[in-house]
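The structure under discussion is supplied below as structure tokens; questions concerning it will follow.
Missing here is one protein chain; the remaining ones are kept as they sit in the complex.
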Amino acid sequence: MLTYTLDQLARLLDPAHHGDSDMLIRGVSSLEEATGTTVAFAEDAKLLDKVMASAAAVVLVPKDFPDTGNRLVWRIDKPRIAFLKITELFAGKPAFTGIHERASIDASATLGAKVSVDACAVIAKGAMIGDGSRIGAGAFIGEGVVLGRDCIIEANATVLPGAILGNRVVVHPAATISADGFGFVWLEDHHHKVPQIGRVEIGDDVEIGACSCIDRATLGVTRIGRGTKIDNQVHVGHNCDIGENVLLVAQVGISGSVSIGDNSVLGGKVGVVGHLRIGSGTTVGGRSTVTKDIPDNTHYWGTPAREFKKAMREQAAAARLPELIKQVKELQKEIELLSRLVNLSEHE
Amino acid sequence: MLTYTLDQLARLLDPAHHGDSDMLIRGVSSLEEATGTTVAFAEDAKLLDKVMASAAAVVLVPKDFPDTGNRLVWRIDKPRIAFLKITELFAGKPAFTGIHERASIDASATLGAKVSVDACAVIAKGAMIGDGSRIGAGAFIGEGVVLGRDCIIEANATVLPGAILGNRVVVHPAATISADGFGFVWLEDHHHKVPQIGRVEIGDDVEIGACSCIDRATLGVTRIGRGTKIDNQVHVGHNCDIGENVLLVAQVGISGSVSIGDNSVLGGKVGVVGHLRIGSGTTVGGRSTVTKDIPDNTHYWGTPAREFKKAMREQAAAARLPELIKQVKELQKEIELLSRLVNLSEHE
Partner (left out) sequence: MLTYTLDQLARLLDPAHHGDSDMLIRGVSSLEEATGTTVAFAEDAKLLDKVMASAAAVVLVPKDFPDTGNRLVWRIDKPRIAFLKITELFAGKPAFTGIHERASIDASATLGAKVSVDACAVIAKGAMIGDGSRIGAGAFIGEGVVLGRDCIIEANATVLPGAILGNRVVVHPAATISADGFGFVWLEDHHHKVPQIGRVEIGDDVEIGACSCIDRATLGVTRIGRGTKIDNQVHVGHNCDIGENVLLVAQVGISGSVSIGDNSVLGGKVGVVGHLRIGSGTTVGGRSTVTKDIPDNTHYWGTPAREFKKAMREQAAAARLPELIKQVKELQKEIELLSRLVNLSEHE
């Protein structure tokens, strides 16, 4: 287990720091779960009570945080970023473990320097694995697949032929890359498979969640842009073109040939109809169903997805509907009454 | 194949039973699918016709079931429970098969008595597997993972470092336990991964469905309480705290840091926004989207989830909306007419 002294951590954040505390820190924690050997952080003065009550050895706070008396805090510009730095120290790096004797690597595959392949992983003909990449137990790297440097393919993930991955790509367990797209044509009396012979290209620093599926293009390419992060159980259909730094939250489903611009976010369980374009910088709220193109830099929500404020207005209105029905009934009565009165007065 | 005589089964339900029938029973079945060698059951007098028509050797019925003439039935207090007992006889127990020669077990792993490990399963450094547990073909048990007694980890399931499982936990195929949570912070111009270094703790008698994902906590712990049953393709985000005896039906998606009380039920495809609390004894209907806390012992439904009766009222109202629009148009006309009449009479 990694440990650091309090002073070592302080110097990480401020090289000018010097001290002689040999207090051992064993990890990071939330304020609530802290122990006397963890570092925690708080960005907001509202958390003062929690900071005071926390067992943490030290709490990182902004420079203008209220006074904490004897409670040890480090006042610092961006506590979240500092906390992240410390967290990364404790996260460590997965060790280089080399090729396990129970790994199965085809003689024609090319492995870079410092590649680790765990037991029962299988690397097929002609695959190329970049320097420093790690292939987990039971993972499969198909024929001709190309992986860049420092990729992590977790246990039991499957990367089939047609896939080209950039550097530092992470594929979580049971995810599938380059499985066949869903393409059939009806001829005479049954569905006839359209061969799926395109590619999947995944940019640098992409992360693909557990049990997520990025389908191979029918023809051409399914593309996931650099820096895009995909949560668990997401489906990306054949021939999609997902931009850079996009977030796809868990259980999103994207039909074939959809394009999504850079920096957009699709909330959990969003569904997108085929062949649409979602702009860049756009947010689609959780559970929305996208049924037509969405412009750049907008916020959409609902089924069908529409401009967020409009959707909220309609939803608020829906909640008033039972009341509205009563009101209309009331109006009908009043009008009938009025009408009778008026007619009477007409005939007077 | 397991077989019992009719008398053996009768004695199982009633030790006082004695008889000398050597009729062989080969299994259990529904009334409709029964053969002359199966046992079926019926809890409701409405099923009398089906009971009479069934080919079953014997049908378990409640004590007050109508007369069945020559049709063999066993009248018994709780036919469903009796049927369950018999079913379990035929289900049998998976046999102890020992360690397959193609299993890969790190020398530093600790295996209890009567542990079975199938071919191409991989058990990593320092993992501990309790007595009587079974690891299926191709499953992966990561470094330092702890499993209790009599667990079943099915083929191709993945249990990554950070996971601690209780006794009699069942993990179905392609499920993933302790994969990284989905946590990123945007610094400067790209998403920056927050190391996911917490744990997953799974209580006794929990069942995790095929292709379900229980993410590792960022810090601290993702917890699944004793006796909770999780269906297929369910996503439980980092740092969730799921109570005891909860049911999560297929394709439920739970964002990070959600807590759910004991004995609650989430129907299929329910989605829950992050950091919420769902009470205990609560039912959330299928396809609901939970967007705020839900109290104990309630029934919620809809998107957004709201009290069930309220949601039903609103839904019924929505179906009347096209009619309502017509009515309002009608009212507008009538009022215009009235208004003209009144104004006329005013000016008379």
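Chains: A and B, in written order; residue numbering restarts at 1 for each.
Keep this in mind: a contact is a pair of C-beta atoms (placed from the backbone, for glycine too) under 8 Å apart; a residue touches a chain by one contact, two chains touch by 3 or more.
All values reported here derive from a predicted model rather than from experimental measurement.
Chemist: With the full complex in mind, choose from A:120, A:230, A:247 or A:284 the residue touching the hidden chain.
Modeler: A:120
Chemist: Looking at A:129, A:240 or A:342, which residue reaches the missing chain?
Modeler: If we include the chain that is not displayed, A:342 is the one touching it.
Chemist: Which of B:128, B:221 or B:331 touches the chain that is not shown?
Modeler: B:331
Chemist: Hey, which chain B residues sit against the chain that's not shown?
Modeler: Missing-chain contacts on chain B: residues 27-30, 33, 80-81, 84, 87-88, 90-91, 100, 102, 118-120, 136-138, 154-156, 170, 172-174, 205, 207, 209-211, 227, 229, 231-233, 245, 247, 249-251, 268-269, 286-287, 315, 318-319, 321-322, 324-325, 328, 331-332, 335, 338-339, 342, 345-346.
Chemist: Spell out, residue by residue, where the missing chain touches chain A.
Modeler: 104, 120-122, 124, 138-140, 142, 156-158, 160, 174-176, 179-180, 182, 184-185, 187, 189-195, 197, 211-213, 215, 219-220, 233, 235, 237, 251, 253, 255, 269, 271, 273, 289, 303-304, 313-314, 316-318, 320-321, 324, 327-328, 331, 334-335, 338, 341-342, 345
In this section, only the chains that are shown with their structure count from here on.
Chemist: In whole angstrom, how far does the Cα centroid of chain A sit from the Cα centroid of chain B?
Modeler: 25
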